[in-house]
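Report on the following structure.
Of the protein chains in this complex, one is absent; all others appear in place.
Chains here go by letter, A, B and C, matching the order in which they are written, and residues are numbered from 1 within each.
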Amino acid sequence: MNIRVTFYSYFKELAGVSAVTVATADGATLGEVFERLLKDYPRLEPMRKSTLLAVGVDYQPRDYVLKDGDEVALFPPVQGG
Amino acid sequence: MNIRVTFYSYFKELAGVSAVTVATADGATLGEVFERLLKDYPRLEPMRKSTLLAVGVDYQPRDYVLKDGDEVALFPPVQGG
Amino acid sequence: MANAMRMKRFVILTAEPIDEPALVKGREMSVGMGAAVYFSGVVRGSEGEKAIRAIEYEAFERMVLHQFDLIFAGIERRWPVESIRLVHRVGVVPVNESSLWVEVIAPHRGEAFAACQHLIDEMKRVVPIWKKPLA
Partner (left out) sequence: MANAMRMKRFVILTAEPIDEPALVKGREMSVGMGAAVYFSGVVRGSEGEKAIRAIEYEAFERMVLHQFDLIFAGIERRWPVESIRLVHRVGVVPVNESSLWVEVIAPHRGEAFAACQHLIDEMKRVVPIWKKPLA
């Protein structure tokens, strides 16, 4: 299945792209996609612990099981206000 | 000496006057003037505990020693806002 | 000399409606300030169980100004507040109109919120203003 991933804030600069489509096995978890992205974009690795992960418009845990067409967002800690 | 006393809020209605001048012995305390006012205006007596007392623009304790010309204010708990 | 600049203070007692938009428009903040907190206290349509049409405010004005100054001095010692502006109505204030407007300017929101709430709490304890509900 295909998962669209969007990077926000300086994660765009670290990844060098603002969005990417990842092909994964059915039943892949958000954590598995995240690990794959850390391999593909090693400059994100230092941000491993502080990275926030969302599916659609909701935060989800690493063990969240993705469905085809899910939109994933990766970003650093938020700083509104 | 002469002490000018002003009543505020519903203390005016209870006393029936908005201000009065009290003649006292030199060295009289604020508490002594207050007791005299409670006698002269017995409808203030139920307010004894909640009455606030000021000399000029500052709150003062009952044992404050008055000077000739001091302006005393008597009023119920404040309710600004 | 961080505290050399005295906290700016502005207090008005007025019988006129409080023009909040104009007051907000008149805000002045230096470049180090990041937070403006406002409180507007509005006359509600009932006191206890009874419907009212207005509240009449009476103030011992000279003492009001002095007591606010004492509160401001306490705030200045405690928080890095740059300025406080405060307007309190006197006389008859109809339901739905503001009787009290406060602005607190500080570097960060925590101290602005704390100082604003402290100011109102202290006002309700010591500032000689009284209200009478009008039915």
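Quick note on the criterion: a residue touches a chain if its C-beta (ideal position, glycine included) is under 8 Å from a C-beta of that chain, and two chains touch if they have at least 3 such contacts.
What you see is a predicted model, and the numbers here were worked out from it, not measured in a lab.
J.: Can you list the shown chains that the absent chain is in touch with?
T.: Result for the missing chain's touching partners among shown chains: A, C.
J.: Out of C:R6, C:R62, C:R78 or C:R109, which touches the unshown chain?
T.: Only one of C:R6, C:R62, C:R78 or C:R109 touches the chain omitted from view, namely C:R109.
J.: Could you tell which one of C:M7, C:V37, C:I71 or C:V126 touches the chain left off the display?
T.: Candidates C:M7, C:V37, C:I71 or C:V126; residue touching the omitted chain: C:V37.
J.: Given the contact definition stated above, which residue among C:M7, C:I71, C:V87 or C:I120 touches the chain not shown here?
T.: Missing-chain contact among the listed residues: C:I120.
J.: For chain C, which residues touch the unseen chain?
T.: Interface with the chain not displayed, on the chain C side: 20-22, 24-25, 29, 31-46, 95-96, 98, 107, 109, 112-113, 116-117, 120.
J.: Using the touch rule from the top, list residues of chain A that touch the missing partner.
T.: Missing-chain contacts on chain A: residues 6, 8-10, 52, 54, 56-59, 73, 75-76, 78-81.
Basically, only the chains that are shown with their structure count from here on.
J.: I'd like to verify one number: the distance from the centre of chain A to the centre of chain B, where each centre is the average of its C-alpha atoms, in whole angstrom.
T.: Distance between chain centres, rounded to whole Å: 72 Å.
J.: Taking each chain's centre as the mean position of its Cα atoms, how many Å separate chain A from chain C?
T.: 48
J.: Would you mind listing the residues of chain B that make contact with two or more other chains?
T.: Correct list: empty.
J.: Which positions in chain C are in touch with at least two other chains?
T.: Expected reply: no residues.
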